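Scroll down for the structure; my scribbles are underneath it.
Shown here: the complex without one of its protein chains, the others still in place.
And then subunit A:
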Amino acid sequence: MGGTDAKDILGLPKTPLHEKKARPQKQSHRKPDGISREVHALTGGVAPPLTPSIDVTHLKRPPPPHEKVAWQWLPIYSSARKDDLQLYRWVRVVNGVPPTGDYSFAKYNKSVDILKYTDDEYENHLTDPVWIKEETDQLFELCERFDLRFTVIADRFPLSRTLEELKDRYYSVTRALLRARAQSPSDLANHPLMKEPYDMTRHRERKRALSMVLSQSRHQEKKDAEILAEAKRITEIRLAARRAADLDVSGNENIGLDKADGGPGCSVSPSSNSQLPATAVAPSTLTMADYASTLASLRMVYALTGGVAPLMPSIDVTHLKRPPPPDEKVAWQWLPVKSSARKDDLQLYHWVRVVNDVPPTGDYSFAKYNKSVDVLKYTDDEYENHLTDPVWTKEETDQLFELCERFDLRFTVIADRFPLSRTVEELKDRYYSVTRALLRARAQSPAELANHPLIKEPYDMTRDRERKRALSMVLSQSRHQEKKDAEILAEAKRITEMRLAARRAAEPDVPANENIGSVSPSSNSQLPATAVAPSTLTMADYASTLASLRMLHVYLRTYGLEQMVQAASSAVGLRTIKRVEQTLQDLGVNLKPKVPTKTVCDEHLELRKEILTLLNLQKQLQYKESEGSSHREGTYAAMPDTPKDRVFASEPFSFGAERPIKKEPKRKGPGRQSDTPSPAHKRPRKLKASDL
């Protein structure tokens, strides 16, 4: 904090009252008391501790002074223990009086009332095909002992029974006993075992489903979530459909009823109305809901495939599944194959589908793929005459052609086999140039050649090389570079779009503006044509300046104005800028507004733009005048490029009472007519016209 000295001197308060705003940010970093710094940092430094359930103040309270606390090693007496085991522990003794009462944890020793059955009861009610009496007895003993902790019971049970089976047996026995012993059915109705009987299959299912859910992979979890969402959507659709149908049907039923009844006329009794919608709703909503659910399930399936529609299978599936016609007898035989593709006599065999003992005729079905290229062969004479090359010897060329013939122009293989080390591009280049030269030499007329693909698009080695280099560059880009490239492309796209938009936006504006000064429509149509093109560029410039200002997130309005002014003047010459400023001064306007509010700045910009327009028009006027005068002299002056910003140093005109049409000399040079160039500039076309 700086300035404490100054504050001292000036007597200003030292403690800033303004810190409050900063505080909320700080609080997470301040560690609470009572825990060490390291521990607090471990919690991430932010999480406040849960409110302790123990009242801390209670613990920290010093003991009341009149109490004398001592700790003694005393025996405990617990009602929970049935045996006589004597245990000792530390006991807090206050004023020499040990605490009375039971061992404080004894109250947790609950036990379950297990029903005990007599043998008679067993015979009468409890027999079971799967369970014998001994087992049931053992089960009950264990239940008693372990207080229905079935996991332990299942572990201890001598025979291997599942937990569900044990539960089932226990609960069904107990239920049967209760029923048998009950005086009246109403006693039983409220017994929990009766109200909700144990259902073994249900529990088994439940456990199985639970274990499945718990062992799901993350992928499956997502799928399940989707399906659930889908189901929810379907139910919502049904609800909505039902509600919609309610509204609809009640409206539609008037028509139906009229037709059906025919008698009572248009007014239908409300009671029948209320009936029909009820019945009509159900089917209509069902259809809608069915439709919706079919859609939904289709969507689900679609989503399962990753959301890409399957391609139409090229094999007609129905065709495959069709059973063979009954009259055909199909057998498969191991037969020799004759292929036209093979030049040697190697005899190969394969399984052939023989129908009605007639083996298939025709060539081996894959023989048609054995295409080869017609590689031209040249004679030695031809070589001497047309095909010599500084880099390639005849032997090399011969070898190349041999390989080409042999490998059907598979240049990667050829390059590999070529005895000398040449790149693929070089080989290709040589082959194609030789072939082209041969074709040209052998052709009867040029017309033949013109359509030959090798002539139409000749192989260009350098281009091919470049292409491969660029491709490898693109493919080997790191992800970072890919992103950069994508960004740049997107940026370029945005800029072009902005320009397009600006152009389109500018166009409707310009015709609307031509009402100033009631100018005749013919001239209107001409001027906008010339004015639109440059104006769109300006709009795009403004747009990009605005965009760059936005990037700053904060800026001063004067700065913003400067940027916009610069954007506008970036495309015009320095002299024009000066003239604009001069004009502003003449008009009595500050070059930089003293009170730059938004409206003021916008007005300022508009004014500048209008001045530019004005200056432009001035130039145009002069041009037209010079054109006119040159025409009057009887020559058709060729139109050179209009140097719009180059003017005959036409002076700024005064905005006083006088509005001169011809420019009066004000500052630059002595008086002169508008069509005489000042000597400082290069010769304009005026001279040319007058020269001629």
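One rule holds for everything that comes next: a contact is a pair of C-beta atoms (placed from the backbone, for glycine too) under 8 Å apart; a residue touches a chain by one contact, two chains touch by 3 or more; residues count from 1.
Note that contacts and distances are computed from a predicted model.
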Undisplayed chain, where the name is taken from the UniProt record, one of "Exosome complex component MTR3", "glutathione transferase", "YEATS domain-containing protein" or "SUMO-activating enzyme subunit": "YEATS domain-containing protein"
Subunit A residues touching the omitted chain (full complex): 1-3, 5-6, 10, 16-21, 25, 501, 505-506, 509-510, 512-513, 515-520, 522-523, 526-527, 530-532, 534-535, 537-539, 542-543, 546, 549-550, 552-558, 560, 568, 571-574, 576, 583-584, 587-590, 593-600, 602-607, 609-621, 624-625, 627-628, 631-632, 634, 636, 640-646, 655, 659, 661, 681-685, 688, 691
